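With one protein chain withheld, the remaining protein chains of the complex are depicted in position.
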Amino acid sequence: MAEINKIEVKDLDFYYDEFQALQDINLEIKENKVTALIGPSGCGKSTFLRTLNRMNDLIEGNRVEGKVIFDGEDIYNKDTDVVELRKKVGMVFQQPNPFPKSIFDNVAYGPRIHGIKKKGELNEIVERSLKGAALWDDVKDRLHESGLSISGGQQQRLCIARALAVKPEVLLMDEPASALDPVATAKIEELIDILKQDYTIVIVTHSMQQAARVSDNTAFFLMGVLVEFDKTERIFENPSDQRTEDYITGRFG
Amino acid sequence: MLLLMKNKRMFIDKFFRYVFLGFIGVALLILAVLLYDVFSAGIKMLDWDFLTRFDSRFPEKAGIKAGLFGTLYIIALMIPITFIVGISTALYLEEYAPKNMLTNFIRLNIANLAGVPSIIYGMLGLGILVRTLALGRSVLAGSLTLSLLVLPVIIVSAQEAIKSVPASLRNASYAMGANHWQTESKVVIPTALPSIITGFILAISRAIGETAPLIMMGALTFVMFTPEHIMDSFTVMPIQIFNWTSLPKKEFELVAAAGSSVLLTVLFILNGLATFIRYHYSSKY
Partner (left out) sequence: MYNWGDLMKTSILDNTEKEKSKASIFKRIFYHLFDEKIRYMSSGNNKNIWVNYLLILTTAITLFTTVGIIFILLSNSYHFFKEISFIDFFTGTVWNPLIKPNTAYGVIPLVAGTLMVTLGAALIAIPIGLGSAIYLTEYASPKFKKIVKPVMEILAGVPTVVYGYFALTFITPRILKPIFPNIMTFNALSASIAVGIMILPMVVSLSEDAINAVPSKIRSAAYAMGSTRFEVASRVMVPAALSGIGSSFILAISRAIGETMIVAIAAGMRPQLTASFLKPIQTMTGYIVQVSLGDTPVGSLDYYTIFAVGLLLFLMTLSLNVISYFILKRYREVYQ
């Protein structure tokens, strides 16, 4: 199967006021693959993830230079509709953050703000999304209980279902398992494996084992610079940069 | 005692522990005495007739009907005004306002308004509402005066409530492609609502107990009717109580106690409601 570039990042610089958080990033995110972003904390991997759906726009004093080409269009183009962009590029956060609403309303949130009002259609979307996030069987009898009443792992899958409900093409995951126990983590990882059939996934993780387990490609960041980007096996078995090897083997970080 | 303690530091620690506990005890004791004093005297006068009778020059015939209805009318008018204005101002300051000199001044101004003595609001009501806008000494004027008085309190407590909504929820909403107003109206306000309402109820109960600004703006003290229209004149419960305490006849003390009992009961119910809402919803976020 030919690999298609879903997102191409070209010469991307990112600044918080005076501080340059990302420097000259170039990489391609392949369609229907899992791309892992690794690196020590503060290396810019989360910042980079947030440039892909322009969540950084919300931060005071940010500045972006360079291009992020998604489906052939630069998302930093003046005419980009951020609402449309974020519909297509969904996001799952580090801490499970369901809204204090019912499970149903959590999943229906996205479709509703994008104008879907019919009950039947919403029911269908909610069921499909919860099934997609492997949560349907756990919660189908209590869709109207609070999204906060379920366990942490389930909450994170609920957040994934919520992101799936707007039919994104890309899913950004910012350390989605870091707040979860090992069992729940394993479930999320299994889920990522299934999701990549339909979605392009970019995942930030601080766990190298997790990157090795779930991803196809891995990007290693250090101090705002993309040090190395390659097939995951290569990064972990035979990295070409000394710094990558030092990090992988645990000499720092 | 000191000799028995092996360690002087430990003694000092224990000693102050009981001193501080004693202070709290004093505060609670005062409250208990106050409630006992008011209710034990009030109960002698308090019956259904007291609630349904107008005031009188004879203590045994005095009732609080006019004040009870006046308070109800005032509050009923205040609730929508202060709720809408309070939440929108808090929302603006927390979620919409840029940070600059002008908005900082608005914040300072609100903090200061919260500390302006209530009687000054009475002067504002008298000068602007009663005279300049010619609303007269009406329910409407009284209600607007008290609205201005409690707004800063409502705004500040609503700001706190909005501030406590975790940023992660806002981010989740934006990440789904929601715009700012969708995020505010569908996520931030619903999440903050229980604590907004708690603060709101407490502020309204403060307004119910307010006396000075309404006396200042010219609410009546002796009233033999209930208001039927927002432009009618009125009295409220605390003003009637004040009037009774200032009458020379000793028996009016009992009437004042009975009025205070009614007022306190209303306030306790509201206070309980606020506490209930707080504890009922605080487990969630």
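Residue numbering begins at 1 within each chain, and the chains themselves are lettered A and B in the order written.
Rule of thumb we're sticking to: a contact is a pair of C-beta atoms (placed from the backbone, for glycine too) under 8 Å apart; a residue touches a chain by one contact, two chains touch by 3 or more.
Because the structure is a prediction, the values reported are computed rather than measured.
Q: Per the definition of touch given earlier, which of B:G177, B:P194 or B:P227 contacts the omitted chain?
A: The single option touching the absent chain is B:G177.
Q: Consider the whole complex, including the chain that is not shown, and state which of B:A62, B:I75 or B:L91 touches that chain.
A: Looking across B:A62, B:I75 or B:L91, the contact with the absent chain belongs to B:L91.
Q: With the full complex in mind, choose from B:A62, B:I196 or B:L263 the residue touching the hidden chain.
A: B:L263
Q: Tell me which of B:M123, B:L193, B:I230 or B:L273 is the one touching the absent chain.
A: Only one listed residue reaches the unshown chain, and that is B:M123.
Q: On chain B, where is the contact patch with the chain that was removed from view?
A: The list for chain B reads 9-10, 12-13, 16-17, 19-21, 23-24, 26-28, 30-31, 33-34, 37-38, 41, 84-85, 88-89, 91-93, 95-98, 100-103, 106, 108-113, 115-124, 126-128, 131, 148, 151-152, 155, 174, 177, 179-182, 184, 202, 205-206, 208-212, 215-216, 218, 221, 238, 241-242, 245-246, 253, 256-257, 260, 263-264, 267-268, 271, 275.
Definition applied: only the chains that are shown with their structure count from here on.
Q: Could you please state the distance in Å, as a whole number, between where the Cα atoms of chain A are centred and where those of chain B are centred?
A: 47
Q: Which stretch or stretches of chain A touch chain B in the complex?
A: Checking each residue of chain A against chain B gives 53, 55, 58, 82-87, 90-91, 93, 95, 97, 99-101, 109-110, 112-114, 146, 148, 159, 162-163, 166.
Q: Please output the residues of chain B touching chain A within their complex, sorted ascending.
A: 166, 168-169, 171-179, 182, 186-187, 190-191, 284-285
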